[in-house]
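== chain A ==
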Amino acid sequence: MLIVVLSGFVLALLAPTLYRLSARWSGCVFSLFPAVLALWFLSHMGEVVGGHGLRFTYPWIPAMGLELSFNLDGLGLLFALAITVVGTLIITYAGSYLHGHPSLPRFYLFILMFMASMLGVVLSDNLIALFVFWELTSVTSYFLIGFEHDKDTARAAALQALIVTGTGGLALMAGVLLMGQIGGSFEISALAADSAAVQGHRLYPLVLALVFAGAFTKSAQVPFHFWLPSAMEAPTPVSAYLHSATMVKAGVYLLARLSPVLGGSDIWLYVVTGFGAATMLASAYQALYQTDLKKILAYSTVSVLGTLTMLLGLGSKYAIQAAMVFLMAHVLYKAALFLVAGSIDHETGTRDVRQLGGLRKTMPIICAGAAVGALSMAGLPPFFGFIGKEALYEALTHDNVLVTVVGVLTSMLLFAVAWLAGIRPFSGEETHTPKHPHDPPWTMWLGPVFLGCLSVLFGLMPALPEKLLSAAAGSVLAKEVHMHLALWHGFNALLVLSLVTFGLGVLVYLNLAKLQKVTEFALPAVRCGPSHWYALWLRFLNWSAVGQTRVLQNGYLRLYLATIMTVTAVLAWYTFLAHGDAGVIEFNWGDIGVHEWVLGLVALAAAIATVRAKTFLRAVVALGVVGYSVALFFVLYGAPDLAMTQFLIETLSLILFVFVFYYMPPFKRFSTRPVMARHAAIGAAVGALFTLLVLVATSVQWHPTISTYFSQNSYLMGQGRNIVNVILVDFRGFDTLGEITVLAVAGIGVYSLIRLRLGKRRDS
Partner candidate 1 sequence: MNSLIALPILIPLFVGAACVVVWRYVSAQRILTLAGSIVYLAVAVVLLERVASEGIQAVQKGAWIAPFGITIVADMFSAVMIATTGVVTLVIVVYSLGSMDRDREAWGYYPLFNILIMGVSGAFLTGDIFNLFVWFEVLLISSFVLLALGGERAQLEGAIKYVTLNLVASAFFLAAVGILYAMAGSLNMADLSVRLRDVAQPGLVTTLAILFLVAFGIKGAIFPLFFWLPASYHTPPVAISGIFGGLLTKVGVYALIRVFTLLFLNNVDYTHTIILWVGAITMVTGVLGAVAQYEFRRLLSFHIVSQIGYMVMGLGFFTPLALSGTVFFIVHNIFVKTNLFLVSGVSHRFHGTYDLKKLGGLYRAHPWVSMLFLLSAFSLAGVPPLSGFFGKLVLVKAGLGLEQFVVVAAALGVSLLTLFSMTKIWAEAFWKPLPEGTAVNAPGGGLALMLGAIVTLAVLAVVMGVAAGPFFELAQQAGDQLTNPEPYIRAVLGARGGS
Partner candidate 2 sequence: MTVLLWNILLAVSWAALTGEVTALSLAVGFVFGFVILYAVRRLLRPSRYFEKLWQSVRLASLFAWELLLANLRIAYEVATPSHNMKPGVVAIPLDAETDAEITLLANLITLTPGTLSLDVSDDRRVLYIHAMYVDDAEEMVRSIKDGFEKRVMELLR
């Protein structure tokens, strides 16, 4: 199993290299891989439908609760087959569709990687592993959508898809982690076994919201659906694969997979059903307004995803069964229709339905495939789509009238859409198109034809997929399910509904233009809403980013300093006043000798003189006085070594000052009085802070210092009488080593900075 999932990644990485071996037949060669996988999955069909799911566990990062545990049950198998079978057809198709495209090797890389990730999603039992694969599908789809990256629109669409699904992904991540935390395990099977623990927890609504965010964005539920139509910038094989058969179903898959854990509650019911219902109706409606073949299909896909979501929300046995059937039907016809759309685009050079017509003559094989797909989509017998719709109606009628009405309305609209997308380009008169169309090579019609055949076959012999679908529904419902599918149920209410649907559908199609005009008023609300938000969000993001940066990173060093100093002063003062103990401070003015007063005042006056100096030299002289005063303090309090060093260093610093700033212009007064006052206030706050800290430090001593050790051992062990020096070269010689290193680097730095002048050379 590990090989099944991971080999895709390995092959993907090798794809660009392998491609060179046989560029011409690369599509066929690479399609062998999913075909083999499909066969492998088919070979396990017996065990799975017999209720003996396969489980494989490999440790990955146990410390993070991350294991590669794969579960092949009905639901997983259904999806895995969809992924591999459609994958086979798509890759075959793409080999021709993108033949000669410079980036074709990379296409294989990403599509194979995507496929492997998708398999990982539908097979993982570990939530974190599932999430890992989930994110990989988002990322690989980013590259697939942006495949034609020379186009601005493709890049924008790729980004949009990534941002929307990425946002959902992050929510899902939080949801997954919370779920694991609440439920005590990251294995879905373990969580499902104890779903009460999760659902009873006070954070359950949060978990639910997060998981929904992930699933709804991925499966393009309203209001997050807008990315999917934009994503039609992708090459058609990608749309066919990702945006009909696989990735967008990942959200639906997630809801199905987690419904034993999270489902069954009222929130689940209302939220999931509500979003699903809104999506199915709104997108079906929007589909009518599209002229781009692929966008029509995209909106219809969104609508179906809504239907599936709604069914998962309802959660009843019928609903789940219907979901499985409907899902399979959709995979079969929608992938086919996308491939058809791609072929039309490829052959005629346009996808605009208004420009297309009469293609049945020039592209007969494609036309056949398209017709089957469209009729199945329209829900007409004897195609599998009809069975799907029947199952849907059965589930809805078992529930309530509202959802039934929504279902019927959606089906009605989709009927018209199916006609628009699958029949209209082939019927009527031939039109003039940019290229002269004819049937594409077999690799490009194989897909629609094969899928069409399956639609017919399953429609006529529904018993064939019955067991698999039962097993899948069983996985969702966590109990054994025995479905019975048939084309003909007798003349009952469902049939009436179907007939009504067809009738209305025909009416809608025939009066499309009028209908469009009548309902136009609702369009902006539906269409512009969410994608407009995205645009707004982008603009807001950019605005706030630029604005924030302009405010914070404004380039004025003094403002940076003012900020830092203010933060320091405010935070430290607040902390001291709120937590500190001001009572410990002892003032002692009595013990100051005259010379100490004088020295202190001189130091103060010199500091102030430095600040107020009007010329550079005055400032330097005053600074020198400050430095010498400091040295004299060292003299006064028993630090001759320090005093000597300070005198020498201060003098050398002054010399450097004079050396360096020899040619600098005289001081100018730049600042206005209020600015200076503000800066003075900041300075005072910081200065007062340090005065305070010194007073505190001199008043408090919690523990005796370690200095006694030095006094005792400096001569005996360090062989020196000057304790300071012994500390410097021995006890704490490491400090000194670092210190002379600093000095050395400073010296070399000055040297190099003075001598190496790339800036000047380039300027001149």
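One rule holds in what follows: a contact is a pair of C-beta atoms (placed from the backbone, for glycine too) under 8 Å apart; a residue touches a chain by one contact, two chains touch by 3 or more; residues count from 1.
The candidates were selected such that all candidates are chains of the complex that A comes from, given by their letters.
Predicted, not measured: the structure shown is a model, and the values here were computed from it.
Colleague: Considering only the touch criterion given at the top, point me to the candidate in 1 or 2 that touches chain A in this complex.
Modeller: In this complex, among candidates 1 or 2, chain A touches 1.
Colleague: In the complex of these two chains, what residues of chain A are touching candidate 1?
Modeller: Of all residues in chain A, those touching candidate 1 are 16, 60-64, 102-103, 106, 128, 131-132, 135-136, 139, 142, 146, 149-150, 155, 158-159, 162-163, 166-167, 170-171, 173-174, 177-178, 181, 206, 541-542, 544-546, 548-549, 552-553, 555, 557, 560-561, 563-564, 567-568, 571-572, 575-576, 578-581, 584, 690, 693-694, 696-698, 700-707, 709-710, 730-735, 737-739, 741-742, 744-746, 748-749, 751-753, 755-760, 762-763.
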